[in-house]
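Beneath this line is the structure, given in structure tokens, with notes to follow.
Let's look at subunit A:
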Amino acid sequence: MKELVEKLNTKYALQDIIYQRDNMVFATISKELVIEAITYMRDYEGFAHFVMMSCADWIEDNKFQLTYILNNPQQRCDVALRVMIERENPTMTSAHHLWKQVWTYQREIREAFGIQFPGSPRVEENFVLEGWTDKPHMLRDFDTHEYAEKTYFPRGGRTTNDPATYMREKLYPNQPVTAKKNKNVE
Partner candidate 1 sequence: MNIYVKIAYTFLGLMIVLNWGMLMRVTFRKIGARMAGRHGVPFRQPWIDLIKNIAVRTTLTHGVMFYLGPVFRFSGAVGLFLFMPILFGKEAWMNFSFEGDLVLILYFQLFGMLGMALGAGEGGQPHSAIGISRGLAQHAAVELPMTMGIIALAIQYQTLSISEIVAAQQGGFLHWSFFTNPVASAAIMLSALGAFGYSPFNLVKAPNEIPIGPPTEYHGTYLGVLMTSGNILGVMETILFMNLVFGGATNWFELIIKSFLIYFYAVFVGMVFPRFRIEQSVAWFFKIPLLLGFIAILMYSF
Partner candidate 2 sequence: MNIKDIFTPFTAWSGVLKDPVTIKNPIGREAAPRYRGFHDNDINVCIGCGTCEAICENQAIDLVPVDGIDTKSGDSGLRPKIDYGRCCWCALCVDICTTDSLRLTNEYTWVDTDADNFRFIPGVDPKDWYEKEDGWRKPVPNYNFYGKERVHMGELHADERSDSFIEFVKGYSKEQAQQEADRCVSCGICTATCPAHMGIPEYIKAVRNDDMEEGMRVLYETNPLPEICGRICTHKCEDVCSVGHTGDALSIRWLKRYIADQIPADTDKYKDILGTGDLAKNGKKIAIIGSGPSGLSAAHYLALLGYSCTIFEKLPKAGGMMRYGIPEYRLPYDQIDKDVDYIAALGVEFKYNVNIGTDITLEQLEKDYDAVFSGTGLHLGRSTRIPGSDNENVYQSVDLLRDIVLEKPVPVKERVVVIGGGNVAMDITRSMARLQMQQFGKVNVITTSLEDEEHMPADREEIVEAREEGCSIIPGYGPQEIIIEDGKVKGLKVWKCLSIFDEKGMFNPKFDQAEERVFEGDMVIESIGQGMDLSYLTEEIKSKIEFNNRGRIVVDADFQAKGLPWLFVGGDIIEGPDVIHGIANGHRAAMGIDKFLNQGR
């Protein structure tokens, strides 16, 4: 595992290498090298099984993190390569030619995060949504609760009380107190 990571490191300049488990490593790689790296790993290092491809939205850094997880079924180890791409007009090279199922992931990520994968088959088609007009639904700044409240007629007539506030209003309405609402779930 260590040797492999070192080999990859010299070849593709990995960063932030984290050994999550004995047989699983996470590392960041540059956007330009990742397709080359996974092709190399598939063809020469035995990482034949494409586990998954995922995206996370780091809105505070203004980045998307794309993660490619590859598995080597013989050596039973995984390598996950992270790619940080800009959040503005995100585009990524498609990897659909490497594994047959990759286009599905890319199609979903395009719909959920708005990342473009030029050349990926059927990538423009909707995956799970139909007639969606709002911003891509997995973005951090898309508030699903607000959207649902606005759109789907939640059944009215519900009121709740915060115990601390309620007790203050009942027991000592006029006294100087801290009046912060402290709830774990909004």
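Regarding selection, all candidates are chains of the complex that A comes from, given by their letters.
Going forward, contacts are C-beta pairs under 8 Å (C-beta built on N, C-alpha and C of every residue); 3 or more make two chains touch, one makes a residue touch a chain; residues count from 1.
All values reported here derive from a predicted model rather than from experimental measurement.
Participant: For subunit A, which of the options 1 or 2 is its touching partner in this complex?
Facilitator: 2
Participant: So in the complex, the part of subunit A that touches candidate 2 is made up of which residues?
Facilitator: 155, 157-168, 170-172, 174-178, 180, 182-185
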